[in-house]
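Report on the following structure.
Here the complex is missing one protein chain, while the rest keep their positions.
After this line comes chain A, so read on.
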């Protein structure tokens, strides 16, 4: 899980070393946009520019493409809360709920069945946990096997916040949803 800017985070599936190169580029894009326009970069522009880099490696021989899929979560004034995925070919798409990586397809099916438009943040967190528990290869979920993050907007101040969850927070959620219990019972 990486913070790209104050208003956008991303998760990575694939080759971590490739990802860190792209994450670095994304952070530079975000700051150079802020310097030029005195505004935070709109999410889609950042995603698009990263995908332009990825796409470049599909056109010419001799170089290995970036073996990375991303999930981006962000907020901007243009389109509000946004979720994107991108793959090594440089295609990107916007979603209400999505997954990439190992068992991504079966996770996607579960999300499609259970996702509701009017989910609260707690309900969405619970669904994410549920889908992870069903699609991950490990028998039990613990905070050691998961990373979890949320992007939200403070209703009082109107400020966008992002939270990369601490292990204790993840364990608390696992306990609340009853998904991490098996291990504790032992």
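What we mean here is this: a residue touches a chain if its C-beta (ideal position, glycine included) is under 8 Å from a C-beta of that chain, and two chains touch if they have at least 3 such contacts; residues count from 1.
Basically, contacts and distances are computed from a predicted model.
Q: One chain is missing here; what is its name in UniProt, given the choices "Proteasome subunit beta", "DNA replication complex GINS protein PSF2", "Protein FAM114A2" or "Spliceosomal protein DIB1"?
A: Of "Proteasome subunit beta", "DNA replication complex GINS protein PSF2", "Protein FAM114A2" or "Spliceosomal protein DIB1", the absent chain's UniProt record names it "Proteasome subunit beta".
Q: Considering the whole complex, which of A:16, A:39 or A:122 touches the chain not shown?
A: A:39
Q: Have a look at A:28, A:78 or A:176 and name the one touching the chain we're not showing.
A: Of the listed residues, the one touching the omitted chain is A:78.
Q: Which parts of chain A are in contact with the chain that was left out?
A: Chain A touches the missing chain through residues 35-39, 42, 44-45, 78.
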